[in-house]
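Sending over a structure as C-alpha cells; questions will come in a sec.
A single protein chain has been removed from this complex, and every other one stays in its place.
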Amino acid sequence: MHAVVLLKQILDWELPPRKFRIDQETKRPPDGLAPALLGPFEQNALELAIQLKETGVVERVTALLAGPPGAADALRKALAVRCDDAVHIVVEAPDLHDPSQTAELLLAAIRRLEPPELVLAGRQAGDWDHGQVGHLVAERLRWPVLGLVWQVERIDGRLLAWRSGVYGSEQFAVRLPAVMTVTSHSSLRLRMGNVMDLMAANRKPITTWTPEELGLGPEELAAAGRLELADVWVPEVERHCELIEAEDPAEAVAALLDRLEELKLLKRPA
Amino acid sequence: MNDVLAAEATREVQWEVTTAMVVVMYASMGIALLVFGYGIWRLFRVWRLGRRAAVWNRLGARLRRMLAAIAQATVLRRRLPGFMHALIFYGWWVLLGATCVVFIDHDLGLRIMQGAFYLVFQSLIVDLFGALVLLGLGIAFYRRYVMRPQQLEHREPADALLLGSILLIVLTGFALEGIRIAATDDPWANWSPIGAVTSLSLGRLANDAALTRAYPWFWLTHLLLWHVLLAALPFTKFVHVFTSPLNVFFSDPGPAKGVVEPTDFTAEAVRLGINAPADMTWRQLFSLDACTECGRCEAVCPAHAAGKPLSPKRVILDLRDGIRAAGANAGPLAGGVIAPEALWACTTCRACEEVCPVAIEHVPLIVGMRQNLAMEQAAVPTRVGEMVANLEAREHPFRGASSGRTDWMEGLPVQELDSIEEAGDLDVVYWIGCAAAFDERAQQIARALVSVLLHAGVRFAVLASKERCTGDPARRTGNEYHYDLLARSNVETLEGAGVTRILTHCPHCLQQLRHEYRAFGGRYEVVHHSEFVSSLIEQGRVRLAPGARERVTFHDPCYLGRYNDVFEAPRRILDVLPTERVEMPRSRSESFCCGAGGGHAFYEDDDGGEKISGIRAREAAATGATTVVTGCPFCLTMLESGARTLTAEQGPPLRARDFVELVADALDSKGSGPA
Partner (left out) sequence: MIIAATWESGGLGQAGREVLGAAVRLGAALGDDVAFAALGMAAVDAAAEAGGCGAARAFALEGDYAASGAEGAIASLAELARELEARAVLLAADEQGGEIGPRLAERLSGTAVTHATSVEVADGRLLWTRPVFGGKAFAAVTAHVEPVVATLRRGAFSSAEAMGGAAAVETRQVPVTDGAVELIGSEEPQSGVALEDAAVIVAGGGGLGSGEAFAELEELAGLLGGAVGASLVAVDSGWAAPERQVGLTGKVVSPDLYFAIGISGASQHLAGIGGAKAVVAVNTDPDAPIFNTAKLGVVMDWKKFVPVLIEELRRAAP
C-alpha cells in the first residue's frame, strides 16, 4: 500500500506574542521574523506514516509538501526518517492562505503519483489554523475521511483507527482508500532519525513541481479560491499580574487564598 | 666496622641451597615467565583491536606527566591511601631493584653486589624499604578490612591474595636475611637493621643449625611466591604497575583538555561513536587495563553522589571485563555493556579524570558511547531529542524560549560587528552565547559585563543575530553531526567577520572557541570575562566604590577550572570587591559540578536521585556565605535552583550571582575609566 503524508512548514509557533508582527502589505508575518519549521501535527502525521511502514500496514510513504523553496528542509527531514519519496510543489511566497487552493494543489500532485490508498495530514497547520485541507482533499477525491486520529492498525482490508472524540477516544473502522488527519499523541512524537539516514537524505532527490506543471496556473488557482483574506491584525493585550510574594509555601498558600477570597473568586469552606 | 664501607663486603647468593632447589627455582621461574608472557599477550591482543592513536607528539609533556605519576603526585593528593600506596609502590620498586642486583651479580656474573653499593643499597636501603612496604601493607589491610571505604566495596579475593603474597614475600625475605645474619655472624649485620633485629629474635626461637636447615625452605618459598606474583600479575589489577606509567605517557598531554575527537562525516564508512572495541583507539583499550580499581573517580563523581546510576569506575571496569570476555565481538557497548542511564547521567565535569592517578580518560569514552546512542541508535532521552530538534530548527538549545537573540541588549549602546575593517579597530568581539540570549536570568550577566566594558572604555562589538549555538550541548550529548554543522557555520561567520580576539562569559563557549574550533580551522585568542575583567582591574581601568562587605564563596565552573585552568582570576576580582571570600571544601580543581554540564542544563534524568545542584547549594550555604558566586550562566541557574531547595535549617537564604554582576554593582559611577 502506498501512503502519502501531507506536510507543511509553518512559522515557528513558539514565537512569543509580543514578538509577533504582521506586514500589512502582504498580510503575512515579515520575512525572517522566525524560522519556518515543520508543524507539530505534520510531525505527528509523518511519525504515524513511518510507524505504519514499520508495522507493515503500508509499503511506501511519499511526503508531499506545497510551499516555498526553503520548505524543502521539511522534506529532507521526512526522508531522514525513511520516507521513500519526497515531492515538493514549489509555491513562491506569499504562502497560500486559502485551504481550498492548497487542497487543489495537493490533489493535482496526488493524482500524478502512484495512486495512494491512504493520505495522512496534520489536523491543522499552525499558521492559518484552518484545519480543512485533509477534509477537502478527501471530499474532492470522494474518499472517506476520519479526523484527529492518533493510532492506526489494519483489520481485514480496512483500517482500525483511534481518534479523539468530543468525550474521549473513539475507534473506527475505515474503508480504503481513505484520508486521515492526525492529532498529537505521546506515541507520535517525531523520532530523531539516525545520522546515516540523515546523511543519506541529503543525497536523495526531491521531485519538484510548479503549480503550472500541475495545471494550476494563477488563473486556475484563483478559480479554486473560496476564502478571501480581508485583514490580519495583532490584538493588543493588556497585562498585569499580581505576584504573591512569599518564600515559604505555607505563606504563599495563605496569601493566595486570602487574595482569592478578597476578589470573590473563591469561598473558603468555613 | 672500622673500615666502614669495606670493599670486600658482600654476601653469598644461594647460601646453603641445594642444587635440586635451585633447579626447582629456575623451573618455576621459567613457568612464571611463560605465564606472565601469556598474560601480557592476552592483553595485547585486546589492545590491538583498537584504532590508531597519536601518542608520540609533545614528548616533553608526556615524559613530565609520566615522571610525575611515577613520583606518585596524583596519588598523594589523597592522604592515607596515597601514603599507603606510595609506601608499597616505592618499596616494591626498591625490592625489585634488589632482585635485579642479585640477578646481575649471580646469574650474569657481573659482580656488583659488593662494597659500598652492597652495604648502602642492597643492605641498608633495601632493608628500610622492606620495612616501609610492611607499613604500607599494614595500612592497606587496615583500610580494606577495618575502615572499609565505600569506593572499595568490590573486595575481590584476588586482592587479598595478592596483598597477602607481597606480605609473605617481604616477611620471608626478612626471615632469610635474619637467618643468614644469625648463622654466619655477618660482620656487616648492622647495615641491615631489620635483618639484624630479625636475626636476634630468630636466634631466641631456634638454634643456628635449625635455622640453617630451614633457610633453603624459606628461600624457596620466598622465590616461589615471587614467581606466583609475577605470573598472576597480568591477570589481576596489579598489572597496573606496568600499565599505569605507560598509560600516563599515552594519555592526552594537553594543553587543551577534554576536546572531543571530531568525526569525519565525509569518510566512506563513518564511525558513529563507540559501540565495539574497534571503535576505540588502542590507547583507550590500553587505558582500561591501567585501572587500579582505586575508586577515586567514583568518590568524586557528582552523578554518583546524587544517587544516579553512574560510576566512572564501573564504566572503566565493565568495559574492561566486557571486552576481555568477548574480545572483538564485545558489545553493544553503548547501551549494552554500559547502561544508557549511566551514560546519560554524566555531566562531563572531568572530576574523575582529574583525580584518576593513572590518567584514565573517562569522558571521551562516555561521550563516545553517547555518540553511538545518539547518531547510530537514535536513542536519546526525550528532552535531549527536543533540544537537538531545537538546535536544528532554531539554532539554540532553549526549548520554548520566549526571547530573541538580541533582546538582552535592548537599550544598551552595543555595537554590532558588520565588517572586517571594523573588527580591526576593536579590542575584542564579545560572544554572547545562547544562555544570555535566551535565558532571562543569564541576560543580566551580559548586561552587567557590558556596563563594566563601557565603564572601562573597552572597544567591543557583538555578532548579534549572526551568532549560533557553539554546539557544545549537541557535542556533549553525542550529537556530533549537529555539532559539526553548527561549529562549521560559526567558524565561517567568525572568519567572515575577521574576528581574532573573543571575549565570552560562558565557559562552554570558551572551551569551544578556544580549543574545539581549531579542528574546524578556527583559531582565536579567547578570554573568559574573569580573565578580562581582572586585567582591566589590574590596569586600573575599573573604579570601584566602597560598599558593605558580604560573605561570598566561589563555585568553580568545570569548564572554566578543570577544563581551562582558570582558577585565580575570578578570585582576584572578588578580593578587590567589598567581599569576604570563603572557600567551599571542594574547590578549584576539586570543585563539585553544579549539575548542568554535558547538556544537562537541557535535560533532567528522571531516574530519581537527588539534584546535583541541591548538593552543591548546601555545600555553599554551609560556608556561611550569603552569595554563591560563579562565572558560568549554566552554573548560575543551577545554583539558583539548588538554592531554592535549601531549607531554613540549612542556612540563611542563598543568592547565586555571576562575579561580574558584583563588579557592575560596585562600579563607581561618578567617574568612568580613561576615555
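The letters A and B name the chains in turn, as written, and every chain counts its residues from 1.
Note that in this section a contact is a pair of C-beta atoms (placed from the backbone, for glycine too) under 8 Å apart; a residue touches a chain by one contact, two chains touch by 3 or more.
None of the values given here were measured: they were computed from a predicted structure.
Asks: Among A:60, A:76, A:154 or A:185, which one touches the chain that has been omitted from the display?
Replies: Here the residue in touch with the unshown chain is A:185.
Asks: What is the set of chain A residues that contact the non-displayed chain in the whole complex?
Replies: 11, 13-17, 20, 22, 27, 29, 41, 97, 99-100, 123-124, 126-132, 135-136, 138-140, 144-148, 150, 160, 164-175, 178, 183-187, 189, 225-235, 237, 239-244, 246, 249-250, 252-254, 256-257, 259-260, 263, 265-266, 268-270
Assume only the chains that are shown with their structure count from here on.
Asks: Just how far, in Å, is the C-alpha centre of chain B from the one of chain A?
Replies: 49
Asks: In the complex, go through chain A and note every residue touching chain B.
Replies: 12, 14, 16, 19, 35, 37, 189-196, 198-199, 247
Asks: For chain B, which residues are in contact with chain A within the complex?
Replies: Within the complex, chain B touches chain A at residues 265, 270, 272, 374-378, 380, 382, 385, 388-389, 393-395, 399-404, 481, 653.
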